[in-house]
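This part shows subunit A:
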Amino acid sequence: MYSQYQLADMYTINPATAAKGLNLLADEGILYKKRGLGMFVSSEAKEKILFKRKNQTLKRLVEEVVLEANRLQVSNEELLSMIKALQTKEGNQ
Partner candidate 1 sequence: MKIIECRDISKMYFRQKALEQLTFSIEENKITGLIGRNGAGKTTLLKLISGFIKPTAGEIKVFSEQPFNNLFVSANSILVDDSMSFPAALNLGDIMDAAAAFYSNWHQPLAEGLLDYFSLEKYKYHNRLSKGQTSTFNMIIGLASRCPLTLFDEPTIGMDAAVRKDFYRALLKDYLAFPRTIVLSSHHLEEIEHLLEDVLLIKNGQCLLHLPIYDVKEMMISVEGKLAIADQVLQEKEIIYEQSIGTNHVHRVLLREEASVEELQGAERMGLKIRPVNASDACVYLTDKGKGVIDDVFNKN
Partner candidate 2 sequence: MMSLIKTDLVKVLKMQYLFKFKANIDVFSSLIGIQLLAVLFSFGGFYHSTHGWGMVINLQQYSANIVICFTFIWALITAITITTKPYRHYDFTFVTNRLSSSLSNILFLLTVSVLGSITAMLSSNLIKFIVYMFLDDSIVLFKQPFFDFFTGMITTSLYTFLFCSIGYLVGAFIQYHKGFSVVIPVLFMGLLIFDGMTMNSTTITGFTEFYIKESNPFYFLLKTILMSSLVLTAAISIFNHLEVER
Partner candidate 3 sequence: MNVVTILISIIAVVIAIFLLSKRFKMTYSLLIIYIGALLISSIFIWFISIEDERERIKTDEMTNQFNETLRQGERERIDPLYLMKEETFQIDEDQELTLTSNYEWEVRVYVDRKNIDDGKVEASIYHIGPYVDGVYVTDSLAPYRLKKKEDTLGFYVPQDRTVKVTMGAPEFTVTQFKYGEVFSEDPIYANDPAIYLQVPKSLKIKRGEGVFIDYVK
């Protein structure tokens, strides 16, 4: 894994900010520290990230879609058919 300094250089951010990010990932178990060697990606990292994105990011996006649909008075059937249409289009490509 990149060090905080390499990350700072890559994204033009303060290394302290990069370190903070790395620590957050470590807290969640996505990264782990090896003393004197730096940060490493844990074996279950992919699962954890997928789980997090499914449960938090995707859920939140769906919530917003539903809220917006309510505001525009779009019926449930209409919304579902829109999603299905998009899915088939993506699948074809």
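Candidates were picked such that all candidates are chains of the complex that A comes from, given by their letters.
Criterion: a residue touches a chain if its C-beta (ideal position, glycine included) is under 8 Å from a C-beta of that chain, and two chains touch if they have at least 3 such contacts; residues count from 1.
This one's a predicted model, so the numbers in the text were calculated from it and none came from an experiment.
Among the candidates 1, 2 or 3, the one that touches subunit A within this complex is 1. Contacts from subunit A toward candidate 1 in the complex involve residues 5, 8-9, 11-17, 20.
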